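Yeah, one chain of the complex is gone here, protein chain that is, but the others are all in their spots.
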Amino acid sequence: MDAPRLTVRQLGCERDHRMLFENLDFSARNGEIWQVTGANGAGKTTLLRILVGLHGFYQGRVEWSSPLPPSLLYLGHQPGVREELTARENLEYNRALSGQTGDPDAALAALDLYGFEDVPAGRLSAGQQRRIALARLWLDGKDVWILDEPFTAIDQQGVAALDQRLRQAAAQGVLVIYTSHHRVGDGVHRLHLGEDREVAP
Amino acid sequence: MWKTIKRWYHQLGSPRYFYRFCEAVLPWLVPVSLALLAVGLIWGLVYAPVERYQGDSYRIIYIHVPASSGALMGYIAMGVAGLVALVWRMKMAEVMLKALAPFGAALAAVSLLTGALWGKPTWGTYWQWDARMTSMLILLFLYLGIMALQNAIRDPRQAARAAALLAVVGVINVVIVKYSVEWLNTLHQGATLKVVGESSIDASMKWPLLISMAGLWLLYAANVLIRARTEVLSRERRSGWVRRLVRDEEA
């Protein structure tokens, strides 16, 4: 077994003078899928933001075996899509910024946005805007995917497509960490915040 | 000697040690600073000789100069604390940033007030836009800005880091403002007090001034320690040593 990609030791985070979570310990490897669950306000988003380096106030250690930024694909709570730009322009910018490769039109088509590439995102529905954001997962070049509520605001078809994509990516060696109630397959590692023990699959 | 300094630096960086430092130092710092301030002010306001051109009205410098220099030193200290907080993420630096602001702002206001009171008999008007008054006004705005920013951000650590960046930018600005406003014009007396070397102020006037200044700066330090101590207790409220402290107090 190769060394873990991510090692988290005794991770704790405080907000508003109470501990969101503490003494979190887990190791994640490439090819694994991790589902983070917990009640609203339990700190799932904060945990992800700590892992990607957006939130800097925490106790404990977060160690990546190789530097994270070149490998990271982060999907935050908001879609990260600007309304004034077309679907393709949004995706092309994200691709350029992150250094990914791949065809934006093909990615958009995979998410049922064929024909909408030149429409300003502001004229698309919330679900379609979400899908523009998700289209980044259909580009290449990142092997750590950290996704905050990727399954929200998309329809059943979208959920199925995303589910399949995540499994495919993991099979190709991507480490996926996501928050959602939706469970991607049976081999998923679960991390529950609130009662902070990991439940092995 | 370096070892001692390093050890001192590491220890003061720890909130718990800092608290003990405050407990040890404050009981004598407060009375000493008040005493020095009292001595300096009484000497200057009552006993020092009358100035040749301005008569008795000049005596306000015994408050004005310590306040002005204190306000400036306080902001520079905030800039240094800000730099340390940004680069090394030191908790105590963040605490200092919050503790230094209020008294410094008050000193800036006092400086402006006493400057205006001095101005009336000297220039004939309460307010002039000369280099020093204008710079001090800008400094007051900078202080208020830092306090407003810290107030507006909920998370105390984020508030401190934001204030730290603003303080560092502000210190650079203070230097440039000084030159810009000096260029504009100046009515102020040229710098008559130098720390090292010849001063053009008479010895009998210099000493009460220096004593007042020492007293006020030490009082500022005491105020900072008091505020910092409270902030440390608040931030570390969940840690063992604070809990034990509270429990022992209640016992």
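By written order: A and B. Residues from 1 in each chain.
In this section, a contact is a pair of C-beta atoms (placed from the backbone, for glycine too) under 8 Å apart; a residue touches a chain by one contact, two chains touch by 3 or more.
In this text, contacts and distances are computed from a predicted model.
For the chain that does not appear here, its UniProt entry gives the protein name "Heme exporter protein B", which is one of "Heme exporter protein B", "ABC-type cobalt transport system, permease component CbiQ", "succinate dehydrogenase" or "Hemin import ATP-binding protein HmuV". The chain not shown here is touched by just one of B:14, B:69 or B:173, and that residue is B:173. One of A:41, A:69 or A:187 touches the chain omitted from the figure, and that residue is A:69.
Of the listed positions A:2, A:16 or A:84, the one in contact with the omitted chain in the full complex is A:84. Residues 49, 52-57, 69-72, 74, 76-85, 89, 92-94, 96-101, 120, 133, 141-143 are the ones on chain A that touch the missing chain. Residues 86, 138, 141-142, 144-145, 148-149, 152-153, 155, 158, 161-162, 165-166, 168-170, 173, 176-177, 179-181, 183-184 are the ones on chain B that touch the missing chain.
As a convention for this text, only the chains that are shown with their structure count from here on.
For this pair, chain A with chain B, the centres built from the Cα atoms lie 48 Å apart. Chain B contributes residues 89, 155, 157-158, 237-238 to its touches with chain A in the complex.
Those residues of chain A that touch chain B in the shared complex are 14-15, 17, 19, 56-57.
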